[in-house]
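Other chains of the complex are left out, but the ones given are in their true place.
By letter and in written order, the chains are A and B; residue numbering begins at 1 in each of them.
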Amino acid sequence: METSAKAPCSSKPVFNEGAVPVTAPSRFGAPAPADRPADIRAVMDETQAKIGFIPNVFLAYARRPEHFRAFMHYHDLLMKGSSGLSRAEREAIVVAVSAENDCQYCVTAHGAALRILGKDPAVADQIAINWRTADLAPRLRAILEFASEVNAPGFAAADERIAALRERGLSDDDIWDIAAVAAFFGFSNRMAGALDMRPNAEFYALGRSQR
Amino acid sequence: METSAKAPCSSKPVFNEGAVPVTAPSRFGAPAPADRPADIRAVMDETQAKIGFIPNVFLAYARRPEHFRAFMHYHDLLMKGSSGLSRAEREAIVVAVSAENDCQYCVTAHGAALRILGKDPAVADQIAINWRTADLAPRLRAILEFASEVNAPGFAAADERIAALRERGLSDDDIWDIAAVAAFFGFSNRMAGALDMRPNAEFYALGRSQR
């Protein structure tokens, strides 16, 4: 890696010149503010107040209000509901699985969440690249290992595998939650890929200031 | 293929002798009837009255009532809610994707649903084996082709691919629904694999009588 500023040749084209960033939250667009149901508007307003912008996943799903509600309810249950896994651990599962699935939106948005909740931005970035070579404590490694197995096509867990996780100190509900978070984000990653969902520009810098 | 009944050798062991079928709905068990919340018991009772048994997915998820509710609500929205896709078409997506993911529970349970709703048990069985070589009308082939792409790891749809689906007569909401059903069952398949969820014995024969 060499970051010297001297350009080898001044006549080179500007990097990525002519690129037109996609700014729509999804290829299927988002309803105008006036067309958003009141409950959905309330969720958006609350989030905007808290983090300063409306994540594009909200705008994208608002096109189908019933889907918005079902998705967000399940998402919040899995990510913020009662669980033996901490919220940061759950975000780590999301980032690891989304990175394996090459999901632009989810790695970016949940990478930011993990940097904030985990309070360790370097390990968050490592998990976004390759959880296997990240600096993980044994518990988090065991969690991400199982999450990655769940994410593989044709997944079915052998009894011996579950027994090994139990011996590692994970309860049956913990095992359920690892699988549920990993599998739900396989679903979410694929929806992002169908919708061409785009990360808000604000996500990239979130959670880096505290470093 | 030769189906003659004369056994070549009478001393051979009985086929699969000693196998112990797994009868639990899931490796994590199910709450006793008295421990099931009233709303969940009501759903189970209604289904039992309608089809004569309680699908094991209900019993398995009842262990985590909040998960039961979130899963069933989203499931019913996707599978029975308003959509440009018929219910049989949605079941066909589920069977095709679950077969690609080798999901014992979902191919069996939704194979039964497809035989009933589609009123064409032979094509339902074909889709459970390989949708690519099934006798499909062009519309259903286009639907399953996209569902299978969504199911592939690292899925992200190119603009040209979406344009081709639109030219095929599928609306943006149809495309959304294909992706949502396919991806949601990728989630459901993986949960079944984590829980070692087992198909009820009743599913195997359902929808075959009308042939």
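By our rule, contacts are C-beta pairs under 8 Å (C-beta built on N, C-alpha and C of every residue); 3 or more make two chains touch, one makes a residue touch a chain.
Remember, predicted model here, so these are calculated numbers, not experimental data.
The full homomeric assembly consists of 6 copies of the same chain, 2 of which are present in the displayed coordinates.
Simple rule for what comes next: only the chains that are shown with their structure count from here on.
One inter-chain figure worth recording: chain A and chain B are separated by 27 Å, centre to centre, where each centre is the mean of the chain's CA atoms. Per the touch definition, chain B reaches chain A in the complex via residues 27-28, 63-64, 66-67, 70-71, 73-74, 77, 81, 100-104, 150-151, 153-157, 159, 162, 172-173, 175-176, 179-180, 182-184, 186-196.
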